[in-house]
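The structure is given below, and queries will be raised subsequently.
Presenting chain A:
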Amino acid sequence: MPSTSFLTDISINHYLILSAILFSIGMAGVLLRRNIIVLFMSIELMLNAVNISFVTFSHYFDKVDGQVMVFFVMTIAAAEAAVGLALAVSIFKRFKEVNIRFFEHLKG
Partner candidate 1 sequence: MTSMGSTSFEITINLIKLVLVFLMMVQAVPILVWLERRGSAFIQNRFGPNRVGPLGLLQLLADAVKFLTKEDFAPEKGNRFMFYAAPVFALIPAAIAYMAVPMSVPLKLDGHTFLIQGFEINVGIVFILGISSLAAYTILMAGWGSGSKFSLMGAMRASAQIISYELALGLSIVGVILLYGTFNLTEMVNMQQGPLTFSMFGYTVTSSYLPNWGIFYQPVGMILFFAATFAESNRLPFDLAEGEAELVAGFHTEYGGFKMLMFFIGEYGHMMIASGLMTTFFFGGYGIPGISFQEMHQIGLNLLGTETLASIFNTVVHFLSYNLKFAIFLWIFIHVRWTLPRFRYDQLMDLGWKTMLPWALANTMLTAVVIFAASYFTI
Partner candidate 2 sequence: MTADVFIFWFLAILTIVSALSVVLMTNPIYSALSLAMTMVSVAAIFVTLQAYFLAGVQLIVYAGAVMVLFVMVLMLFDLKNELQAFSRGKFTGAIKVGAVGILAGLIVGAVGSFIMAGKSGAPVTPEASTSADATKALSEHLFFNHVFGFEALGVLLLVIAVGTVALSRSKGGTHAKH
């Protein structure tokens, strides 16, 4: 695509691509990091990426439902963070480290 117009005309695609990149970064974090808390943070990153695309669609299609969804996602994220941190704390209490490999003890 023509480079100048890509740089100067900000459209829905720019936001969506930004969201995609953010999502992928978050996913890479989930796949690669070993610290549980960093994993949670990467998940938050992914959720934020999704939020961006929700708000983008909401803005460009003039529908408020997208923003309502963002609202819900934020609530879920907060809940997830609460539980995740509680889990991390209990893992830390036991192993003095918050490495994802300690969750392998949970497998049946």
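Criterion: contacts are C-beta pairs under 8 Å (C-beta built on N, C-alpha and C of every residue); 3 or more make two chains touch, one makes a residue touch a chain; residues count from 1.
Candidates were picked such that all candidates are chains of the complex that A comes from, given by their letters.
Keep in mind the model is a prediction, meaning the values are calculated, not measured.
Asker: Once the contact definition is applied, which of 1 or 2 turns out to touch chain A in the complex?
Answerer: In this complex, among candidates 1 or 2, chain A touches 2.
Asker: Across the complex, what residues on chain A touch candidate 2?
Answerer: Residues in contact with candidate 2: 1, 7-18, 20-29, 31-35, 37-38, 40-42, 44-45, 48, 51-52, 55-56, 58-62, 64-65, 67-68, 70-72, 74-79, 81-83, 85-90, 92-94, 98, 100.
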